[in-house]
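Note that one protein chain is taken out, while the other chains of the complex remain in position.
Chain nomenclature is as follows: A and B, assigned in order of appearance, with residue numbering initiated at 1 for each chain independently.
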Amino acid sequence: MSTYNTIILGSSPNALTAACYLARGGKKVLVLEPSEHIGGAVATAQFADGFKGDIGLMSGRLETEIVKELKLADHGLEVIERKTMTSLLPGAKSFTLPADRDAAEKVIAGFSSADAKKYKPFMQLVDLASDFLRSAYDVTPPRHHPPQKDDVDTLSKLTSQLKGYGRREMTEVMRLLVMSIRDLMDEWFVSPELKGLIGSAAIRGINQGSFAGNTTYTLLHHVAQGDGFFRSTAKGGIGGLCQALAAAAKASGVEIRTKCGAMSVNVADGVATGVTVGSDTIDASIVISDYDARYTFTHLVPPPELEPEFNRAVKNIRYNGAVARLNLALKELPKFAGVSDDALSGTLVLAPSITYLEKAYDGGKRGDISNQPYLEVTIPTVGDASLAPKGKHVMSVWMQYAPYHSAVKPDHLRDLVIQQLSEFCPNLKSLVEHAEVLTPREFESQFHLTEGSLYGGEINLTQAFYLRPIPGFAQYGTPISQLYLCGSATHPGGITGLSGRNVARELGVRDMVPA
Amino acid sequence: MSKTSNNHYDVIVIGGGHNGLVNAAYLGKAGKKVLVLEQRHTVGGATVTEEVYPGFKFLIASYLISLLRPEVIQELELARHGLEIMPLESTFVPLANGNYLADWPDHEATRHEIERHSKRDAEAYDEYARVMKRLAIALRPLLDMIPPDPTSVTAKDLETMARVRGVLNNMTRDDFHLLSRLMTMSAADFLDEWFEGTALKGTKCTSGIIGTFMGPRSPGTGYVLLHHYIGELDGTFRAWGFARGGTGALSQAIASAAREAGVEIKTNSPVAHVNVKNGEATGVTLENGDEYTAGIVVSNADAKRTFLKLIEPKHLPDDFVSDVNRFRIASPACKVNLALDGLPEFTSMPKGKEALLRGSIEIAPSIDYVEQAYDDAKYGGWSRKPFMDALIPSLLDPGMAPPGKHVMSLFVQYASSDLEGGWNEEKKAQFLDIVIDTLAEHAPNLKKILIHKHIMTPWDLERMIGLTSGHIFHGELALQQLFFLRPSPQWSNYRTPIKNMYMCGSSTHPGGCITGAPGRNAALAILEDRP
Partner (left out) sequence: MLKTTPLHSRTSALMQANQWRRWAGYCVASSYEMTHDREYYAIRNACVLLDVSPLCKYSIKGADALKFLNRLVTRDVSKISVGGMLYTPWCDSRGKILDDGTIAQLGENEYRLTSAEPNMRWLQDNAVGMQVEIFDVSDKIASMSLQGPRSRELLMTLCNAPLGGVKYYEFVNTKIAGVDVMISRTGYTGDLGFELWVDAAKAEKVWDAVVEAGKAFALQPAGIWALDVARIEAGLIMLDIDYTPANKAMTDGQTSTPIELGLNWAISWKKGNFVGRKALLAEKENGSTIQFVGLEIDHKEFERQHHELGLTVPYPFMAWRAVIPLYVDGSQVGYATSGVWSPTLKKYLAFGHVQPKYAQPGSVVTIDLTVDRYRRPFNAKVTKLPFFNPPRKKDILGEK
């Protein structure tokens, strides 16, 4: 039996990124994935005969530097850009916003000249703020309080970036982080439909409404991760990211086992010594969990190994999965009234106003599913025919709010979503050959995502930077010596691979680009 | 009126609210010749006691004193000027199931009371109270600070920034982390981490939403929770107090201190506009056309009223005007006063515990109740079952009502300042009925003993007192408009883009409540510039 230096439990893009860099740093790495798909919930799987659908997230981008450093294009990564956002409006109306800002300005001018004028300045401010976040996401958060030398270095680099923006811009960026998206939209725009479309990214994936404080942070987070307004996926679906990373990892000598069976971390006297997988014990000097903190510290490590204060902190993490995902197998390409065929390769969004989003949440916060939900729809087969039998299509839907604590009936959810979309695509129901419904409960039971959170813990300001995943443990280490976290649960959260690269750096891998 | 030396002052303060008076008193004490101009017949602004019906003295706006800076009481010798604060004795929360939750200044009494609902909570409560105290102690120095501009590199700002960092660095790592979380989370989430009891969380969460147009589940309310906790630090425990004679008596005490310091106060003198010449404030013109000149003009009015109504925009930079425009000031708070022919009888108040009527009575049985009250109002409506914080001032100070009669003061949320279709007398009456019906569910004899009823909606607070949108804090206590961002980045140090013009109201740091801090801090800023 071979021995490993590092064992990684889970195979999200962060886990695979960590594996690649660690292997490059000379470590012998084993990646264990209990499900059949590499990537866990970040995978694209067959859900009906010949139809493939994304399981969890339906868009996402790997950090550009990581793509380059790991030469992922050589390992099969083909990025598919979604260049438009189409807002579905009451009365079967819509407008399509292109990624190109000049073109977008023209579209907006069609309904509000005031907003058209402000669009580019607004996007420039968002660029500044998200660039700032992007820099913060590339580093390990400060360790000490008051800050010590290494922390001061990190912080002063970030501060000088902010200062470089100029005095006015600097405070504007700082304000953004704590604002509710409603307040931000009211400051900039007048047309409800533009506010709704842009603002929707601020509540994507969280169980909060558009009136809630700090929601702008969530929007900036998505933008900083390249997954803000105009998004992307990979050839073969979101799972394509993991396929390319896995190929790169294998090429660097990483061993990956799927369907590995039940896993747990072996701990002796406060030190992780390896893992038990199925009935096997595998020793390793470093164990890395790709899972969220709650799952890791209640299932992979027995709580009695941890201090009660830490267990309290684990209990206090907000997960609040509120997203349901649908994959519909369609007979043919659906027609959306007034939406061009081109726009079907982009993202369709049902978020006609900020108030609509808040109302959708009103049920969500009480544990009810929204009757007027926030929806995002893509038809990945428009850009990637490999996902469905010839001539047929897959429609992928993101639905909020379907909170974890609600009694969601999958059939009800499917009917609700189809009914909502039928206003824009009247014959949708007759096109559906098969429907897959995944609620937070399924995400938890099938993929060990606590409360079905697709981000390993809600993306909000209270759980960001030095507070993610747990205050005092934001540097990827855990109270168990030699046990680390690398998943979306850690700073910065998401599937860009930055968490994985940050962990590798913490573990001593210095040269990200091999000689 | 021609300009004579009689009409010239060192400082003119627009508005005789409590902060305006504090500001004037400090400047007067520093030897300045100060004039306070108050539009109404009496000073105090929102800090007034009014005999709306003969014999019944109503707290038509503010009703409790909690965060009044001890420095202000000491330095202006307010006790000598007649200020007497009586601590509130208890809180009583009637519950729908006939039960109740109470708290008292005595720690063990409260602990036993909480234990009646949950033993675990009683233990957690001790630790919670200590943690909140620790954070409040740590943050308190920031209240008395003239906020720095973090983008500035002047020696003064750098030094203040260093002091801010010092305040934070003095905290332990755990407390710093907790503070970071509390500042960004919702009151409900924070309380959920500590407690299991519905009623306890209900009453505690209200500190996070008072005067704020947010629900307890909205991030940002955690900060407001802490903001109100700072008030509990003074005195041994729970310094929420009632001023004998009502909050108006506080204004009178400050006015007395101001007059003693040589300050001239003119009531019935509404200011029409600030006179600006070459970017400098030179004085004010009253609505009746009278002009007064001064070397310095200070506005106690909120930022929107000051910079959008009293000053022509052409005198202000565009960025600043847009900052003032975007300043959030939508208000959810109403004030109801009732004249009563007896005491309300709460069905859930146990025999022998009638002394609980002397404290505050809160209709906030759960977080869900308060959140629903918010949800009802947030799209331009009002709560069908509002949250209320009631007080019977005549039990503490019998002079507030004729013998044998009582007055009851109710702070009520939520009723939107931006009511759909706008406020009018009919809607006022409708909402007043909702308030009385809601209270009568807990105290069924209420309607029998009701003699007079009176409501101040956001509409009335704006019309009568001049608070934009009726906002009792002169603008939301949202994170994006606190400290160095209040009311506008770069202009949080009580100074304004107009030379010789200052702000001293609650639109400035540290914000609302009867603190006197903006008035005092502004005086310090003015004296820095003009010793």
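By our rule, a residue touches a chain if its C-beta (ideal position, glycine included) is under 8 Å from a C-beta of that chain, and two chains touch if they have at least 3 such contacts.
This structure is a prediction, so every number in the text was calculated from the model and none was measured.
Engineer: Could you tell me which of B:120, B:309 or B:385 touches the chain that is not displayed?
Structural biologist: Within the whole complex, the residue contacting the unshown chain is B:120.
Engineer: Among A:50, A:90, A:302 or A:508, which one touches the chain that has been omitted from the display?
Structural biologist: A:302
Engineer: Which of A:312, A:331, A:412 or A:429 touches the chain that is not shown?
Structural biologist: Among A:312, A:331, A:412 or A:429, only A:312 touches the chain that is not shown.
Engineer: Residue by residue, what part of subunit B touches the chain that was omitted?
Structural biologist: Subunit B touches the missing chain through residues 104, 106, 108-109, 111-112, 119-120, 122-124, 126-127, 130, 133-134, 172.
Engineer: Using the touch rule from the top, list residues of subunit A that touch the missing partner.
Structural biologist: Residues in contact with the chain left out: 269-270, 298, 302-305, 307-312, 315.
In this section, only the chains that are shown with their structure count from here on.
Engineer: For subunit A versus subunit B, what separation do you get between their C-alpha means, in angstrom?
Structural biologist: 41
Engineer: Residues of subunit A touching subunit B in their complex?
Structural biologist: It is residues 144-146, 163, 167-168, 170-172, 174-175, 178-180, 183, 186-187, 208, 211-215, 315-316, 318, 355, 358-359, 362, 365-366, 460-462, 466-467, 471-472 of subunit A that touch subunit B.
Engineer: Which part of subunit B faces subunit A closely enough to touch in the complex?
Structural biologist: Touching subunit A from subunit B are residues 150-152, 168-169, 171-174, 176-178, 180-181, 184-186, 189, 193, 214, 217-221, 319, 326, 328, 368, 371, 375, 378-379, 478-480, 484-485, 489-490.
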